[in-house]
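Left out: one protein chain. Kept in place: all the others.
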Amino acid sequence: MVSTSENKNYKVIGTRPIRHDGYDKVTGRAQYGADIKLPGMLIGAVLRSPYAHAKIKSIDTSEAEKMDGVFAVMTSKDLPRLGDVVRGNSEESGSEKHLSENVMAFDKVLYKGHVVAGVAAKDQNTAFEAVKKIKVDYEVLKPVINVDQAMAKDAPILHEDYTGDHLGKKVKNSNVAAHARHEVGDIDDGFKKSDLVVEKEVDMQTVHQGYIEPHSGTAVWDEEDRVKVWTSTQGSFSVRDSVSKVLDLDVSRVKVTPMEIGGGFGGKIPIYLEPIAAVLSKKTRRPVKAMMSRTDVFDATGPGPGGKVKVKIGIDSEGKILAAYADIRLEAGAYPEAFIEAAAKCVFSCYDVPSMKIDAYDVLVNKPSSAPYRAPASPQVAFATETVVDEICEIKGYDPIDFRLMNVAEKGTRTALGPKYRTIGLKECLEAAKNSNHWKSTLDSNPSPGKKRGRGIASGYWFNIGFKSSVNLSLNPDGKVALTEGSTDIGGSRASIAMQAAEVLGIAAEDVRPSVVDTDSIGITDVTGGSRTTYATGYAAYNAAHKLIEEIIEKAAIKWDISEDQIEYSDGIVKSKTDSELKMTLKEIADDPPGGPIVSSASVDLEEAGGGFAVHIADLEIDEETGKTDVINYTAIQDVGKAIHPSYVEGQMQGGAAQGIGWALNEEYFMNEDGVMLNSSYLDYRMPIALDLPMIDTIMVEVPSEEHPYGVRGVGEPPIVPPVPAIGNAINDALGLRLLSTPMKPSRITEALKRKK
Amino acid sequence: MAENKVKKVAVNTKINGEEMDILVDPYVSLLETLREVVGITGTKEGCNDGNCGACTVNLDGRIVDSCLVLGVEVEGKNIETVEGMATPDGLHPLQQAFLEEAALQCGICTPGFLVSAKALLDNEPDPSEERIRHWLAGNLCRCTGYDKIVKAVSKASKESK
Partner (left out) sequence: MIKIFLPYKIRETLGVPTEIEADGSNLRNLIDHIEDAYPGVKEYLVDEGKLKPGMSAVIDGKTTRLGLIHKLDNVSEIHFLPSIAGGSE
């Protein structure tokens, strides 16, 4: 671990305690979304469109309704029809309408798998049989399934009623939901002065987050019009908001209890089945649980946008970057939002460039509505930029780390969107990469006949959001602390949050017991996403712990009848500053404190955590005959700010790298021209298995964030950004081939080798 | 309407050492039988088509994807699930190693990995990294990149010796 912070004497932070929820998770006791069973519960199932683009002419549910064991059938007629919520300009227009249309189609289906009707029945089998009896009359339309098709003249239009925003102009009848631009400096001048200009366009296929737990939703709609929802989600409060909007209820009528979550990576922020289960429950007055199959998950949730990104970079004769231009076209799927602003923020984020221009297009296509996928849109743009940078180094003979260091973004560097960076640690990551054993080792480029090896390096960025979080603490009579919070725990955040409270209180991590509670039991807490949880909810825990100490001192003052400023607290002991006789442990003060139990709560609404950067090094071995690529060595280097629980930080780095490796080499939505995904199973959507990967070495660099008392930055997202270009650059190193499309699968490699000959 | 009514089948089986009689629909998988009929939900569903291993159980000493086995097929058999790994005296060394090595993030894949890995260590007390990766190739994990899982299995193998 490389650390730039003077090593503060932390007692809890930086240690590796067993996570509090671990025991339930290794014994099978933990209850995930599909594990819930309520008395009298019915099973819900949905009918999904077989077409990627069609008008719904009519739906006949009568046969299904007549079936034995069927309790209710619903269509979008049972949902309130939300109007276009035009909030000022068109940026946000229609978002509530789209939210509800994505739950269940009203007039048109926009992707294969779009829900058109739902059923509640006594068991799964009956529900499936009933769904098959629903008859839908469609008028099938031609779909558009990539940005080129969608942006072509005379392309079929997904949303005739939608007003797009093209650089401030309102445009109807276009599949481009938005065209945004950012400009810093004068790129024409920059390119004119350049000694070398390199331009590349990459083409990324749609991918899926691939979390192992499929979505589910369970709901009870009671006689008082209160809706209780149990679901596996990254944000119980965002589910509450979304469900209340779709059902047109006040938020307080909806209570969401988060179940344990079996992976999300951004894909478990949207809602899907929850409102359907709720409406079916309203019709039956019984609990209803609906679950997705793996194929449903691929067909109708996620995906991470595919698209095309063109990047052009000019350098002077010394190797200093003078100008950079990007044209970014990303697939929003069926409804707007392809994360183009994030793409613009990330595309040149690793470099100090005096002039930049970015054109970004949010493009509607007949695919499921895109969801965030770990650093949304950053891998797509990094692939283009980092490939161009590698090509510049190749042409000019620069060492790829030295070139990056020469152009490195640092504190004070102006970013493409305009603002300057606060303290960031990219330079430290590049230096750590340069000093790593991996980079210093040599790679045998031709280990055996027919096999070639290559090494690639790339950097990447994510900006780490802040937002709202709340934490409650309560001191138990045994001197231990109960902590309640609203951030669902996908990968050890109960531990990283509890550890921050424990550090403040000077007690062991195990003595703070964290619980993730429902939306009625804690203040608003934004999603577990954007790499914000350990930062923001951890910050709230830090503040709540300080307030708890104030409470403890206040009660001790009453008990001892001395003034509060005579009292100090450290490491679980409250004592008088002057009288050494006056001293209590937490257990002693917690035993019947004057004026009631000792509790505290805190909430925050934070700015960004300070950007997170990662640098990855990949070594590949490629079989020239078959094109099979093995990752043989891999090192992930990242500025993590401050690692609260280093094991789970390493885990985020390794997991992100593994997802990125899958994205680079295998994963894609393989669609036919009708917009039907042909590989919607784990057999054919090939994610990395244990055998595909080497050990992933991690180097944690700690440049503390200015925004957090312990210097925490988000760590979940940066590690998925560098792998795709690092692997592309390694393939080029091995074979002298620039593959510009993902996935860089064996057939692409062998074809490119053939073309090269 | 007259549905073709399929009769449930009585099955006698042993789950985690406990003998039981259950009634199952003949078309229902062992996975659904465990979760819905027996009511133990530690065994997870990730795909229901034999490609993720989240539903792995041990059937008479062999590991199987319980989504690919019918409930009626387990008559007279011995099934071990994740719920059977810990004893009143404590966790199985693999469970302990998974906790210590942080080999789980979301934890949905963990029951499947534990059951698979236990079958490996039952037969091969000291597997190599290569062997562990081969053995676990049928279990998908999307969170960890497998690194810490492989290390945990290796650690448990050393400690249980």
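Letters A and B mark the chains as written, and numbering starts fresh at 1 in each.
The definition used in the following text is that contacts are C-beta pairs under 8 Å (C-beta built on N, C-alpha and C of every residue); 3 or more make two chains touch, one makes a residue touch a chain.
Since the model is a prediction, treat every value here as computed from it, not as a measurement.
In the full assembly, the chain not pictured is in contact with A, by the touch criterion defined above.
Checked against the full complex, the candidates A:H159, A:H208, A:K345 or A:H645 give a single residue touching the omitted chain, namely A:K345. Contact with the undisplayed chain is limited, among A:V207, A:V227, A:V363 or A:L606, to A:L606.
Interface note for the absent chain: among A:I36, A:V136 or A:A180, the touching residue is A:A180.
Although one chain is not drawn, its touching partners on subunit A can still be listed: residues 87-89, 91-92, 165, 167-169, 180-183, 209, 234, 264-267, 269, 337, 339, 341-342, 345, 372-377, 417-422, 463, 465-467, 490-491, 527-533, 605-608, 652, 707, 714, 716-717.
We adopt the following convention: only the chains that are shown with their structure count from here on.
With centres taken as mean Cα positions, subunit B sits 29 Å from subunit A. For subunit B in complex with subunit A, the residues that touch the partner chain are 1, 3, 25, 27-28, 32, 35, 39-49, 51-52, 54, 81-83, 85-86, 91, 95, 98-102, 104-111, 114, 129, 132-134, 136-150.
Subunit A makes touch with subunit B in their complex at residues 16, 18-19, 21-23, 25-32, 34-35, 37, 66-68, 124-125, 209-214, 260-265, 293-294, 490-492, 645, 647-648, 650-652, 654-659, 681-683, 687-691, 693, 695-696.
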